[in-house]
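All protein chains but one are shown in place.
Order as written gives the chain letters A, B and C; numbering starts at 1 within each chain.
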Amino acid sequence: MANDKNAGSGKLGTFGYNALALSIFILLWTIVSWISESLFLPTPWTVLKSFLDLCTYGDVEGISLGMHIFKSTLRIFAGFVAACILGIPLGILMGLYPRVYDSTKSVIEPIRFIPPVAWIPLVIVLLVGFSRYAFIIWLGAFFPIFIGTLLSVRSVNPTHIDVPRSFGAKRLYIIRKIVIPSTLPDIFTGMRVGMGIGWDCIMAAEMIGGENEGLGVMILKYAELIRIEDIMVGMIVIGAIGFFINEIFIFVERRVFKWKEAIVIS
Amino acid sequence: MERELIDVDMSMKFDNLSVLEDIKFKVHENEFLVIVGPTGCGKTTLARLLGGLSKPSSGHVTIAGEDVNPKIHNVSFVFQEPSCIPWLTIWDDISMGLEIKGNNPQTAETKARIKEVIKLVGLDGFEEYFPKQISGGMKQRVAIARAYATKPDFLLMDEPFGHLDAQTRYLMQIEIMRIWEREKKTVAYITNNIEEAVYLATRIIVLSKLPARIKAEHSINLPRPRDLTGPDFLRIRAEITEQCEVVG
Amino acid sequence: MAGRKVKIEVRNLSKHFDDLIVLHQMDFDIYEGEFLCVVGPTGCGKTTFCNVVTGLLPITEGSITMGGEKIDFKKHNVSFVFQEPSCIPWRTIWDDVKIGLEIRKVPKKEINERVSAILDLTGLTEFKDFYPSQISAGMKQRVVIARSFVTEPDLLLMDEPFGQLDSSTRFYIENQLIKVWQKTKRTIIFVTHNLEEAVYLSERILVCTQKPTGIKEEVIVDLPHPRDITDREFVKIRNRVTDLVKWW
Partner (left out) sequence: MTNNYAEKMKTMGLNFFTLAMVLVLWTLIAYWQKSPFFATPYDIVLGFVQMVTVGDVEGYRLWSHMLHSLVRVSAGFAAACLVGIPGGLLLGLYPKIYDRTRILVEPIRFISPIAWIPMAIVLLVGFSRYIFVIWVASFFPIFVSTLWSVRQVNAVYVNVARVAGASRLFIIRKIIFPSILPSVIGGMRISLGISWMCIVAAEMIGGQMVGIGRLILKSAMVTRMDLVVVGMISIGFVGYATNELIIFIEKRIFRWRAAVSIE
């Protein structure tokens, strides 16, 4: 019992130390940048000011930060949903009929190893506007989801399949009641990984892709102007959105998969 | 002797590896048949054949003259591996067999049956728990309850307590005897534990090492509950131990 | 028993976890070269007892001394056989067995001699280059026994080492353990909840009470090895211990 108390105070302590670490970091940052007075090392307060300016006045072309965020998330969302719609059923199907996958490996595997970012120039030539981005995200998110689902279907615990079989259950019943629930956590993990890669891809696609809106192109614009504080704002926003999306996944996983022994999160 | 329910006469090969050779026996109604054999002698293969989960490479396993098939016959299986479905609560897990057998899990009748078996194995109050929240012994109780719920004509248990520690195992043996004496069922129970076999069985079949053949058969007529240290018990146990080749 | 030299003195040993008293004023001696079994109900703090004796956990009260000195495994030569499988997966059997000698910086030549000798004695020589993933559970426990004896420990503690084995494998390994013990004459404390195992192995049994664990009684087992579980004297002692424990 006293252990519990300890854990409680420990947690509070950890929180306190973290706050302390952050304060010291910001203080050091401020001092160093004041002393150096370098163009390349803005103070935290300059960064904050840039953030507020970006929100209210917009960037050099007058496009507000909100608009950039909106465009990026919209693209991500479209590509990601497409990847789920295709990747999950295909993964389940090919997991159930391993021979189909084994026989088409020669076509699927090479594509898997081409980084999705390498498709960007091809996509620029072949597609226009929104579809460019959606396609790249789709490509980036598809393989983790597809492969995650496929491997998971293949590794369903055989005893769990035998249980309904021993009662004489039909194939469809086994798929619905055993295969799908047991793969669901892995599908989710695949989705989380796919989302992460999709997020990397959208950055690259926006930097290369030609449009003026999107977080990726925004930070690249500021790189050309050598405005570090604005790049930092962009990166922090990117990190925050990535973190937020990841938290949503973890929240849903904890909720839906209460039955799991322990969810390893990293 | 009561009516013969199951007739076994078969051999099993995997590619060129012969696992079961000339296995020939009958199971009588309401009998508690225990099959013992050394580790790795193909006991699980035999269990799967008896439950209709796989087909023999030659010969037959029949119930009332028909090849055993879980889609037709009312057979239940208790697996050696922990078999609770992790994403189902105890209640849902137990209702699974009934649902497959065509009972609507929402009807009062089905619910009453589930309640009854949960009570039978002493799990009342744990209906809404997930497998990760209960102990190994309780998980095996769930598996037993699930098997009993469908009122099977034939109940197969493949080393159901192999993963439990000695004390839990002992308690579960008493439990399974209590349940069997209340709801007489035809049981085939497979184990490598000779003490357990002598404690439970009305009849014991001893298998040899791989490829497994039937080595001996014993009828056990000791009064129940059996005394693990009674002279007759120890004599039979020693005799069977002798017959079972001990493996390093 | 009285004439033997005392090896370890346990005086007034208590262990508390916050408010929970797990071990309560245990008082006993262990003789040189003795095979001592400690039995008690599941969950009575046997594992805590082992951890305290080896010094993995600190003592709340009392003392454990070997030759007048407090036990410290950097100084004394203590071996421990854990309840859970403890073969190190990335070491071959040979490398696993030699780990204790490696830690003590024994010269290479002597390591080779001692490891070969113990592998011979436990019948593992032909498996010396195997990894744990390639051998059976029974063999893994034999590796652990070899690993514990090879350092020629002043004290060997075994915490339910055979709990996870099936009965025929267990008998086989128990016989091997007795053989090794008779040859090396090490002092062994063997903790178990299996009474038959205790009577089969030991010279003396300490029967523990339910939590907080204390010592209820001491039973001398004065039978020659190898012992026969159906022998009348054996059954008598077993029943006596069972009466003392009355835990199932």
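Simple rule for what comes next: a residue touches a chain if its C-beta (ideal position, glycine included) is under 8 Å from a C-beta of that chain, and two chains touch if they have at least 3 such contacts.
Keep in mind that this is a model prediction, so the values were computed, not measured.
S.K.: With the full complex in mind, choose from A:Val32, A:Ile85 or A:Ile226 the residue touching the hidden chain.
M.R.: A:Ile226
S.K.: Need a quick check: the contact residues on subunit C for the chain that isn't drawn.
M.R.: 54, 56, 73-75, 78-80, 82, 84-86, 88-92, 99-100, 102-104, 130-136, 147, 151
S.K.: Hey, which subunit A residues sit against the chain that's not shown?
M.R.: So the residues of subunit A touching the unseen chain are 14, 17-19, 21-22, 25, 40, 99, 102-107, 110-111, 113-122, 124-126, 197, 199-201, 203-204, 207-208, 215-216, 219-220, 222-223, 226, 228, 231-232, 234-236, 238-240, 242-243, 246, 264, 266.
One rule holds in what follows: only the chains that are shown with their structure count from here on.
S.K.: Which chain is most remote from subunit B in terms of Cα centres?
M.R.: Chain centre farthest from subunit B's centre: A.
S.K.: Can you compute the centre-to-centre distance for subunit A and subunit C, using the mean CA position of each chain? Integer Å is fine.
M.R.: Here subunit A and subunit C have centroids separated by 52 Å.
S.K.: For subunit B versus subunit C, what separation do you get between their C-alpha means, in angstrom?
M.R.: Computed value for the inter-centroid distance: 35 Å.
S.K.: For the complex, which residues does subunit B have touching subunit C?
M.R.: Touch list, subunit B to subunit C: 38-39, 162, 165-167, 170-171, 192-195, 229, 231, 234-235, 237-238, 241, 244, 246-248.
S.K.: Over in the complex, which subunit A residues touch subunit B? Could you list them?
M.R.: The contact residues of subunit A facing subunit B are 157, 159-160, 162-169, 173, 177-178, 181-182, 257-261.
S.K.: Could you pull out which subunit B residues touch subunit A in their complex?
M.R.: Those residues of subunit B that touch subunit A are 51-53, 69-73, 75-77, 79, 81-83, 85-88, 96-97, 100-101, 130-132, 146, 150.
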